[in-house]
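Of the protein chains in this complex, all but one are displayed in their positions.
Presenting subunit A:
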């Protein structure tokens, strides 16, 4: 049998995720962490990173890397209160790089937190009733849900389901509070066995989502385990269960690949937790702990076969899964702009390019959101919901709030109208903070969208919705492998261009050009748009067209 991956030993020896983190965070002479603690701190929602823009200059001057930490919140369903949002805005300014970064999984990342600020940042989160527990690491991570629990009864239930899943699969260890908040370890209390995970947790990260059709905003096919709500009357009666999705891959290693999840059956709403626990424990028991590049649930399913997997899951259930029910998705984007609910409250889905909330020159989105969330009454009644597409919903505004919000956005230079292409585009963080990035992503995609938009306009296609997703490396945080146009970084300035994903996120795309620079990307897309404008069927999306026309 192959040796266990190194991380398995780190976990086993960590005393339930403590390691020497409490002591090492006190060492200020070194701005980073040792290798083992650097792996462990991920389980607490934190990565050690460095400013890669500064690497060449610091290397020349024989300086250590410019270490800094990234902290990621756990926010099931992406719902924050205005008070929580304001506290997180302050945290970003006082302890981070003065920007709030919304992620593709409905949460906030704080970048540029230096070591001496990590504990203070965590205490600010704790005071706002938030935490970063299990936001990274080999555990169930932030659980996503269809955006906006206030949209309908079913949407409210979907977010509740996400919260239940998040709470149920939260590690039981008290390590997070001991290391960062300063709680004492409960001595002589109950032993801390992890009843679901065990002492070595899962073989690899695990991601869950809950969708409410017809929107597939959470991209159910891209995560390890998803639940598609089946709604009768106004309430969720059950879920179709989707298992084995996952985006990550490595360049040049065909044994690694993105995979869309399979619909494996249907369960009653009351069986949500037992079904999730069955899937998680099959992965815990059978996932590959020898090779971290082969450890996600998707590989477990492909190694043993889907039928085996279904049998194994059903064997752990009192009520086996029933045949899947019919469902239909119409897209995976957000509907931007205002809508009004049955109680007369207004909800604004606000476009936020690549999820970055900042003040830059005359565009002062960060200040605008502070002003909005500080409004009397709204601060008590309102809510802020982060979507899977890195946008924000300003929820539960009264008529008066709505007018004030429009005015505040305008006063802060926040333009709400962008091209249809830009609305559906998404990029990961990449450079300069992400240690995995091979190419730019967030800092470059806005520019490339302008170039692609020009092509669309030439072809009278500027009203055409096309999902464009870019990542700086093949790990796929922006879910590029199910986009209609995917761009995956290979080298500085060069990307694999992938085409043929479906508009509802249900199909993988295929590499069309490898290692292409901007000129090559534009040259590749230009004739395809011309062809598409001429030959498309009524209502046909670009991804579907590239498949039908045999382009990919």
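As a working rule, contacts are C-beta pairs under 8 Å (C-beta built on N, C-alpha and C of every residue); 3 or more make two chains touch, one makes a residue touch a chain; residues count from 1.
In this text, contacts and distances are computed from a predicted model.
According to UniProt, the chain absent from the figure is "Adenosine 5'-phosphosulfate reductase", selected among "Cytochrome C", "Nitrate transport permease nrtB", "Adenosine 5'-phosphosulfate reductase" or "ATP-binding cassette domain-containing protein".
Across the entire complex, the residue among A:141, A:163 or A:298 in touch with the chain not shown is A:163. For the chain missing from the display, the contacting residue among A:62, A:342 or A:417 is A:342, taking the whole complex into account.
Contact with the chain not shown here comes from a single listed residue; of A:129, A:255 or A:360, that residue is A:129.
Mapped onto subunit A, contacts with the missing chain fall at residues 76, 79-84, 126-131, 133, 153, 156-157, 160, 163, 167-168, 170, 172, 183, 187, 233-235, 342-344, 380-383, 396.
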